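To keep things clear, I will list the structure first and then write my remarks on it.
The complex appears here without one of its protein chains, the remainder shown in place.
Right after this comes subunit A.
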Amino acid sequence: MLDQAEGYTTADGRKIGGVVMEMKNITLRFGGVVAIKDISFDIREGEIRAIIGPNGAGKSSMLNVISGFYTPSEGEVWFHGAKRPQMRPFEVARQGIARTFQNIALFEGMSVLDNVMTGRLTHMKTGVFSQALWKGRAEKEETENREVAEKVIDFLEIQHIRKTPVSRLPYGLKKRVELARALAAQPRLLLLDEPMAGMNVEEKEDMSRFILDVNDEFGTTIALIEHDMGVVMDLSDRVVVMDYGKKIGDGPPDEVRNNQDVIDAYLGVAHD
């Protein structure tokens, strides 16, 4: 069904490109515990790729492998056609991968704007001293970075809290600020760890729209982990299903929905 080089066209007519990231036979062990067992899948240019599975299936571990936080015990990670060596997280970030966290990890005492600006850190070339003096290149760079940050703030409609310290914000908005910080890095691949966790229906609707808009507007490739089945099935182009560290399904939402293994393991009944 998939042409390796060409990609495919989604139901709503978007063109999905070639492989951006490929996970080849990934296994991850923590001592005697096998968190991920021999999993392979790919993420393609411009698609929204979901990883789902019951609690403890190894989803977050998988995301941490993608983000370079964990190094797989076995197997290879290929990013943009090259095998990725063992990396530290900031090196992964420099490669153009940004993420959000399941438990919000923002700088609570800083304003929203400052938090979003930290997303620009990997794009800064001037040193600490010239930035402190705010002269010459550093000044120009700051202005450029601020422009990017402001566009993201506008895009996610958080202008009204620009100067508000993050600690004073409700949960749903914090999630949005986290997404803003990740977007400010202008990533080639965006990883979202349970972006809807703990949200009410309205917040979920907003977040879904933002995810779709990010994908649509900037063409950002998105990989996400999510519990809410309805959301996953509506948002994503292809879904990987995990259970006990193994891959039990992979394909478009409709196909996965009808996969007997998946139904047995996770969904129980066909979900609408």
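Everything below uses one rule, namely that a contact is a pair of C-beta atoms (placed from the backbone, for glycine too) under 8 Å apart; a residue touches a chain by one contact, two chains touch by 3 or more; residues count from 1.
Definition applied: contacts and distances are computed from a predicted model.
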Which of "Spore coat protein CotJB", "CHAD domain-containing protein", "Pyruvate dehydrogenase E1 component subunit beta" or "Long-chain fatty acid--CoA ligase" matches, in UniProt, the chain that is not displayed: "Long-chain fatty acid--CoA ligase"
Selected residue (touches chain absent from view) among A:T9, A:S73 or A:Q159: A:Q159
Contacting the left-out chain in the complete assembly, out of A:R146, A:R188 or A:H227: A:R146
Positions on subunit A contacted by the hidden chain, ascending: 12-14, 113, 146-147, 150-151, 153-155, 157, 159-160, 162-163, 209, 212-213, 216-217
